[in-house]
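Structure first, then comments.
All protein chains but one are shown in place.
By written order: A, B and C. Residues from 1 in each chain.
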Amino acid sequence: MGNFSVGFNLRDTVQVLSLKGELDAHTASELEAAIQKCKDDGQYRIIVNGANLHYISSAGLGVFMAFIEEVRNEGGDIKIAALQPKVFNVFDLLGFPLLFNIVDTEDEAIHLFEKQN
Amino acid sequence: MGNFSVGFNLRDTVQVLSLKGELDAHTASELEAAIQKCKDDGQYRIIVNGANLHYISSAGLGVFMAFIEEVRNEGGDIKIAALQPKVFNVFDLLGFPLLFNIVDTEDEAIHLFEKQN
Amino acid sequence: MAIPSSTRFLRKVRKFVVRHAIAADLPEKAVEHVKMCVDEACTNVIEHAYDGEAGHEVDIAIIIDASRFTVCIRDHGRPFDRSTYSEPNLVELTKAGKSGGLGVHIIRRLMDHVEYQTQGHVNEIRLTKYRNTNDVPIG
Partner (left out) sequence: MAIPSSTRFLRKVRKFVVRHAIAADLPEKAVEHVKMCVDEACTNVIEHAYDGEAGHEVDIAIIIDASRFTVCIRDHGRPFDRSTYSEPNLVELTKAGKSGGLGVHIIRRLMDHVEYQTQGHVNEIRLTKYRNTNDVPIG
C-alpha cells in the first residue's frame, strides 16, 4: 500500500502492533489483516502503538470498532497507545476514550494488561 | 516600498539603473522617479540592468514607454540589459524588442552606447 | 482534480486539498478538518454512491474566496438518501461489530457547512469552512 504498514512485536504475552503512515479506507484492510492474524494466533491481548501513525479516518476507527467486542469476549483487549495529538483528537471526537483504553505510552498499556491479570 | 529598489551607478557617461525586486503598479513610481532624476541631471544615456528584477507588470513597462521618446529626442537612449528570462518574456510578448535595445549584459549595452558616439 | 472511484486515490485527494487549504491560509486545525472530511466524503462516494465499483469518476473542485474554503465533490452514482440516515451511537456500533457508520457524523461535526445536492445524474457534496476575514484592514 506504500503509505501504511503494521509492525508486529511480542512483549511477553502481549502483541504490539506498531502502526506507521496513514490509515484510511484504502489501508484499513492492512490493520484488519493484522488483527485477524492476532486472532488466528489466539493472541487477544493487543496493543496498538500509534507513535508513527500520522492520519486516521473513520475507516481506520472502524477496524477497532469491528474487533473490540470479539476480542474482549475472548478475555483480551485492544489498548491504544502513543497516539499523536492530531490522531488522538479523532478518537476523542467520536467518543472512543469511553470505550477504549487510550494511553500515552506503550508501557502504560502493558502495565494495564498486567494489572488485569 | 519594500519589494522594489533602484540602484544608481555611473559608468563613464552612462547612467546605470539596477532594478531589484518586483515592478508593478505600486512600485513603478520608484522607477519613474529614478528616470526623472536622470533627466533632471541632464543624463539621457541610461542603462536599466534587470539582473535582479524578478517581476514586471504592464505598469512597469509603462515607465519605459513614457520616457523613451523624450530621452531619444535629447540624443540619449534607454537600453535594457541582463533581464531574467521570465521578465524578458514579458517585454517580448508586447513587442518591446522592436523598439528597445534589449541585450544580455550591461557591458553589451555600454558597448552599444560607445558605438553610437 | 478528478480521480477514479478507488480508495487508492484518497491519499492523493488529501494531499491536493491540504495544499490548497494551506495556500489559503486556513489555520492548522481547519486544514486537518477539511482533509479528513474530504476523505470521508470521497470514501462515501466510492463505497456508497458507486457501491465500491471501479471505473467511475469522482470530481473534486475547490472554491476559495475571502470568507470561505469550499470543496465540492461530484459523482454520477446513487444519490445519498438522507431520510434513511440516523446519527450513529458508538456503543451500539461496537456492540454490533460494525466497522463503519461514523463518516457522515464526522463531516457534520467538523465542517461549518455541508450541502448534499442532486441535479439530474450528478450528485454534489459541498463542504465549507468559513474563515476569519481579518485578512487586511480596509484603508
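FYI, a residue touches a chain if its C-beta (ideal position, glycine included) is under 8 Å from a C-beta of that chain, and two chains touch if they have at least 3 such contacts.
Predicted model, so just to flag it, every value in this text is computed and none were measured.
Though it is not drawn, the left-out chain touches B, C in the full complex. Of the candidate positions C:10, C:26, C:62 or C:125, contact with the unshown chain belongs to C:62. Taking the whole complex into account, chain C touches the unshown chain at residues 1-4, 9, 12, 16, 19-20, 22-24, 54-55, 57, 59-66, 72, 133, 135-139. Along chain B, the points of touch with the absent chain fall at residues 3, 22, 24-26, 28, 32, 55, 57-59, 61-63, 65-70, 86, 89-90, 93-96, 98-99.
As a working rule, only the chains that are shown with their structure count from here on.
One inter-chain figure worth recording: chain A and chain B are separated by 66 Å, centre to centre, where each centre is the mean of the chain's CA atoms.
The geometric centre of chain B is 51 Å away from that of chain C, both derived from CA atoms.
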